[in-house]
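Note that one protein chain of the assembly has been removed; the remaining protein chains are unaltered in position.
A and B are the chain letters, set down in written order, and residue numbers restart from 1 in every chain.
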Amino acid sequence: MLIDDDRLFPAEPKVRSIARSLYKSIRHLPIVSPHGHTQASWFAKNEPFPDPAKLFVQPDHYVYRMLYSQGVSMDDLEIGQAVMKEPRKVWRIFASHYHLFRGTPTRMWLDFAFQELFGLTERLSEKTADHYFETIAEKLTTAEFLPRALYERFNLEVLATTDSPLDTLEDHAAIRASGWGGRILPTFRPDPVVDPEFGGFAERIAELGAKTGEDTATWGGYLQALRKTRARFSALGCTATDHGHPTAQTADLGKTEAEKLYSRVRTGQATAAEQELFRAQMLTEMAQMSLEDGLVMQIHPGSVRNHNRKVYERYGRDTGADIPRATNYVDALRPLLDRFGNESKLTIILFTLDETTFSRELAPLAGHYPCLRLGPPWWFLDSPEGIMRFRELATETAGFYNTVGFNDDTRAFLSIPARHDVARRVDCAFLARLVAEHRLEEDEAHDVAHALTVGLVKRAYRL
Amino acid sequence: MLIDDDRLFPAEPKVRSIARSLYKSIRHLPIVSPHGHTQASWFAKNEPFPDPAKLFVQPDHYVYRMLYSQGVSMDDLEIGQAVMKEPRKVWRIFASHYHLFRGTPTRMWLDFAFQELFGLTERLSEKTADHYFETIAEKLTTAEFLPRALYERFNLEVLATTDSPLDTLEDHAAIRASGWGGRILPTFRPDPVVDPEFGGFAERIAELGAKTGEDTATWGGYLQALRKTRARFSALGCTATDHGHPTAQTADLGKTEAEKLYSRVRTGQATAAEQELFRAQMLTEMAQMSLEDGLVMQIHPGSVRNHNRKVYERYGRDTGADIPRATNYVDALRPLLDRFGNESKLTIILFTLDETTFSRELAPLAGHYPCLRLGPPWWFLDSPEGIMRFRELATETAGFYNTVGFNDDTRAFLSIPARHDVARRVDCAFLARLVAEHRLEEDEAHDVAHALTVGLVKRAYRL
Partner (left out) sequence: MLIDDDRLFPAEPKVRSIARSLYKSIRHLPIVSPHGHTQASWFAKNEPFPDPAKLFVQPDHYVYRMLYSQGVSMDDLEIGQAVMKEPRKVWRIFASHYHLFRGTPTRMWLDFAFQELFGLTERLSEKTADHYFETIAEKLTTAEFLPRALYERFNLEVLATTDSPLDTLEDHAAIRASGWGGRILPTFRPDPVVDPEFGGFAERIAELGAKTGEDTATWGGYLQALRKTRARFSALGCTATDHGHPTAQTADLGKTEAEKLYSRVRTGQATAAEQELFRAQMLTEMAQMSLEDGLVMQIHPGSVRNHNRKVYERYGRDTGADIPRATNYVDALRPLLDRFGNESKLTIILFTLDETTFSRELAPLAGHYPCLRLGPPWWFLDSPEGIMRFRELATETAGFYNTVGFNDDTRAFLSIPARHDVARRVDCAFLARLVAEHRLEEDEAHDVAHALTVGLVKRAYRL
């Protein structure tokens, strides 16, 4: 077997037994996935997923980053190709390098999917590559592997996508119109019309104006266009916004100053510092709008995008060359918090790629300001060790109730059950240690486990 | 029962058994509390503590921070009210939110006090709120709950307060005059007359001059006034100073430069950078005076005070809105260390809210410079996980003997035994692991446990 029923539980028998008991009571709870990057079109069209390589290798930068780091060519993996020419060859390369993933969460997620979804029980390797390829390819053609069937099989209750303000959301509308009961929700991610460093910014602003009937050549019209777009998202079930800024910097400019800045940004005259200031100001504007329309704000700062210039030039954005940077919150968030920090009707969920901030800045901030919550460990940190450190570093100051459950944050739809399973198990392992060390009673640990799995997610994301 | 006799010991039976044995040998040692924020007036007047809400909720920002972060109003908790109007109502709010403290040290400290001091054994909740209130209120009126009786019951050997240079220390004098055997010592905390950013700085400097008969309009007179005040503190048993600066920056200016800077600071002309430079210079001046008069220096940098503007404006300083910031020591301390770093007669105890510095800067510094010692985990870090990480991060480079035991650092007098108990247990848990992994012999672990509890504290603080 590839996976064991006791995986991720501490070895010490007493702690393991408590962890098992906690896990048992939450194992079959539905998955609430309020933040991720699956595609609404899958559920709108409900067509079969293509071959194994297209499904597991090409879209998952955790997978091809590791292969690339060890000298495998991204061309050989057909990264960025719309249609794969030799999926079996790609799969074989992947299979013959499977040992590289030892000790990584990717390995655990994949083994879970291989065994639980495809019934595979012998380890992936050069030797078993073809057997895997054929088994998976065959199942993908069956009705039970269609997107909607998988949604149901995964026991998903909510699945949020991430969408540009310029997106028509027609797939979301189509899902609603279809009468299918799955709850696929859009998330408002305005970076393309808020971050001046995105290529084609001016064109996008103009397009936003055209789509909303607002004059986005003015600051007021621009804000109004964003308001209208948020309303359009809300009408399709959206409950949250998401902001992927380089830093957590916020600003609170007067109206005249903001107007001037917008004009410079819109016309491409802004310096790098002004672009940063504009993004900073926009976080505060978004908080203002969230107070008005009730959308929950997610802030995801601290990633240096497209760090590898050549990979970016050849393969484009989001191809695995984003690297975290040290992130400051305590000073950066102050302008926004000065204005809205004490609003208990506002919810801002903070994420980080810099785990030194958990105990130093984020838990103290979230453990004080009524509007702040701590997002789960993100990206490189949504792993067994990463989740455990998050609980160890944040809980003592922020408690459990200022956290918001788990995000799978993934493009890899088939890994969603595995990712939530890892998070649930590690949370139970952490709670079990608290119980075994008499820091929490077992009945309370059950309560907390349930809250971390479902209750806090729904409350924070207003689902 | 609320607390278990094996709490905080690792679950693995062999390690737990070693931890128990270590703890047994130090459990009943007296508490030496060289750094905290209790009030000398309690012991001078020896009057009963007021009601449970006034005792447990109102003064403890760990408690109301968490409640506030989850939407409870600080007004409803009567924060900042000299006399509580509805203590029972406040207590009920607290009790009905007690689940928020799951997994936090606050919960462990409170449960310890509830059970050990008040004999309560059923968990605090909405249901038991009134029973708690009445039980505690009743006991507080009895003789055994008077401050001096509690001091003795807690087996305190020394309890240091924290005092402004402008304080008359009359309560300290009264305690000494009373003939009571308790050892309540003042600590010289000059921030109000050293930090130009404190409101009313010029008036305070003038007051310092008046109190000491020195002309504090001059740099020499100002330093002389501080010297005299330190002597006044020493005469009442003070052995340490404490410095709560925003950063760890030090400076070593020439006399003329320092005089000029003082003049600008004193007359309110100093820029923010000059104010920072002045604080930096004053750390070096304080080190000079410590070399002369033998007072131990404590440096507590890295807290952004009053981060929440509205809470500060409404409720004042120290109401829970201080947030840590990343702190540099390696460059910041260099001017002071260049001058005094090799003085083994000087003791400077360094604290941090930025635990990344434990292995990177603080342990290497304290493991080399004869004048430096590592203070215990402070504030958000004086918790089971925080103390354990401190030992794991600092011991390998600084050893045990460059550390100085535990500080409870609290305003909450009743939590003192609980806090020291947590620290002792976690230290024993750490040592037990070293013994179980054959990294330390058991007889040595007993030695170390004793040193961490009493010996190193007394030596470092010269008690």
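Keep in mind that, in the parts below, a contact is a pair of C-beta atoms (placed from the backbone, for glycine too) under 8 Å apart; a residue touches a chain by one contact, two chains touch by 3 or more.
Computed from a predicted structure; not experimentally measured.
Trainee: For the chain that's not shown, point to the residue among B:66, B:175, B:282 or B:393 touching it.
Mentor: B:393
Trainee: Of A:28, A:85 or A:102, which one is in contact with the hidden chain?
Mentor: A:102
Trainee: Check the options B:50, B:294 or B:367 and report the residue that touches the missing chain.
Mentor: Only one listed residue reaches the unshown chain, and that is B:367.
Trainee: Which residue numbers on subunit B touch the omitted chain?
Mentor: Its contact residues with the unshown chain are 12, 14-15, 326, 328, 330-331, 334, 337-338, 341-342, 344, 356, 359-361, 363-370, 372, 392-393, 395-402, 433-434, 436-441, 444, 447-448.
Trainee: Kindly note down the residues of subunit A that lie in touch with the hidden chain.
Mentor: Within subunit A, the residues touching the omitted chain are 3-4, 6-12, 65-66, 68-71, 99-105, 108, 123, 304, 307-311, 320-321, 323-326, 353-356, 380-381, 383-386.
One rule holds in what follows: only the chains that are shown with their structure count from here on.
Trainee: Quick one: subunit A and subunit B, Cα centre-to-centre, how many Å?
Mentor: From the centre of subunit A to the centre of subunit B is 40 Å.
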